[in-house]
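Apart from one protein chain that is not included, each protein chain of the complex appears where it belongs.
Coming up: subunit A.
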């Protein structure tokens, strides 16, 4: 099943978001304009706008208001990707060259800042101060998480708790906040938007764990980068953490550095798989997904429930 099929019931609104995104990144500067449109060309799953729209359906669904949140969150996500590519010195994203590769770091910095400013402009169409408090706290926490990720690079003695906190900030937080803000924009009562935050948080955790598993088990063609690249970059993800419970495997993992070659990495990946770490990681991802589905059950009836459940299950089963 493809995401586009899952999105079928609200395609009109998503098309509107897509058109507005084009407008949002248009600029008087030809360079910013070209760079921003290069980003949009690469597409993306638009998972955050989808969660905003669906969560708003638990309240008063007014697309003219809700679209501002959906756009703001997608733009924040996009801006963070542009800056992440500078941080990671990445050449490619979603099969297309990155802005820092096509132009340079400086242009990527300016484009990212421009897009972030645009996102805040859209947000200010929302007059509820609560929405701004929620989003601004999330942005600060998200960046703090990225700083911690750099601090934790090649730190092989980190705990499961360190990892979970990192992926919360890296991925789960923005998805959780997408759900929460969609519901706030839909003017739902607090018990609804708080539950939707939890739903998004659990989904986000499951999503990132699956992403971290795929980094070890997918092919270079599927990933657009060599398998095990996260570990090579010093990011200790869940499969590696589980596998390090075995001293011999731990000793091998601890030798990994930026220059570790593909052959060595293949052997290490094989060792990680043999410890059962992939399966254990899948189990934890599944547990988060089950928690998300349980939260969904507690929510009042809405036409958003079915698509949210379908998307949750899609996330649990995705292969790349």
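Assume contacts are C-beta pairs under 8 Å (C-beta built on N, C-alpha and C of every residue); 3 or more make two chains touch, one makes a residue touch a chain; residues count from 1.
The rule is short, and it goes like this: contacts and distances are computed from a predicted model.
When the listed names "Heptaprenyl diphosphate synthase component 1", "Pyrroloquinoline quinone biosynthesis protein D", "Iron complex transport system permease protein" or "Oligopeptide/dipeptide ABC transporter, ATPase subunit" are checked against UniProt, the chain not shown comes out as "Heptaprenyl diphosphate synthase component 1". For the chain missing from the display, the contacting residue among A:12, A:127 or A:219 is A:127, taking the whole complex into account.
The hidden chain makes contact, of the residues A:14, A:39, A:53 or A:116, with A:116. From the set A:140, A:160, A:251 or A:294, the residue in touch with the chain omitted from the display is A:140, counting the whole complex.
Although one chain is hidden here, its contacts on subunit A can still be listed: residues 27-29, 31-32, 80, 83, 86-87, 89, 105-107, 109-111, 113-114, 116-118, 120-121, 123-124, 126-127, 129, 132-133, 135-137, 139-140, 142-144, 146-148, 150-151.
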